[in-house]
Structures are given as structure tokens and as C-alpha cells.
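With one protein chain withheld, the remaining protein chains of the complex are depicted in position.
So, chain A:
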Amino acid sequence: MAAAAAAPTRAEVMSLFRSLLRTARQFSDYNIREYTRRRATDAFRENRALGDGADAAAAFADGKKQLEVAKRQAVVYALYAPKAKSIMEMKVQ
């Protein structure tokens, strides 16, 4: 953990953000997909003011951990996805 203490560059942050959004799209479940996208967006927006101190490094490390969880769980959700979609994903008749 101590190795990750250096503050991330702007490019690293943007890359993490894009990876999170990409992984969010892979969730087969409507609610989880929307939540992951929304939560990531809000967290990056909130943490914009952190600058380049230790707080930024901690937030970045946490984000990376969240990305790993999301990647694993996107697979699990895909394995057991119900065939019927949520009515939220269907066109209104």
C-alpha cells in the first residue's frame, strides 16, 4: 500500500475514470450498471478539489481497488444474468 503513496498524474486519473465507466457498461444488471457509472462520476467530481497531496493518492488507490472489484463482478453478473431484462431496458409499448 505504501508504494501507492505518490499522487497520480492527471492522465492516470482520467485513465482510471474511463476504465471505471467502461467496466460499468459491462454490467448486465440495469441497476448495478447505472449505479457504477453514477457513483464513479460523482466520486471523481467530488474529489476534483483534492489536488496532489496524500488525500489524492488515497482516493486514487481506492478507485483502483474499486475497479478491480467491478471487473470481477461484471463477469459474475454476466455468468448468471437472467434472460428477461428489466422493464427499464425495454421500449415503452
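As a convention for this text, a contact is a pair of C-beta atoms (placed from the backbone, for glycine too) under 8 Å apart; a residue touches a chain by one contact, two chains touch by 3 or more; residues count from 1.
Please note the rule applied: contacts and distances are computed from a predicted model.
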| item | value |
| --- | --- |
| Choices "Genomic scaffold, ProqFM164S02", "cysteine desulfurase", "DNA primase" or "Trafficking protein particle complex subunit" - which one is the UniProt name of the chain not shown | "cysteine desulfurase" |
| Residues of chain A (touch criterion as defined above) contacting the omitted chain | 26-27, 31-32, 34-36, 38-39, 42, 66, 69-80, 82-90, 93 |
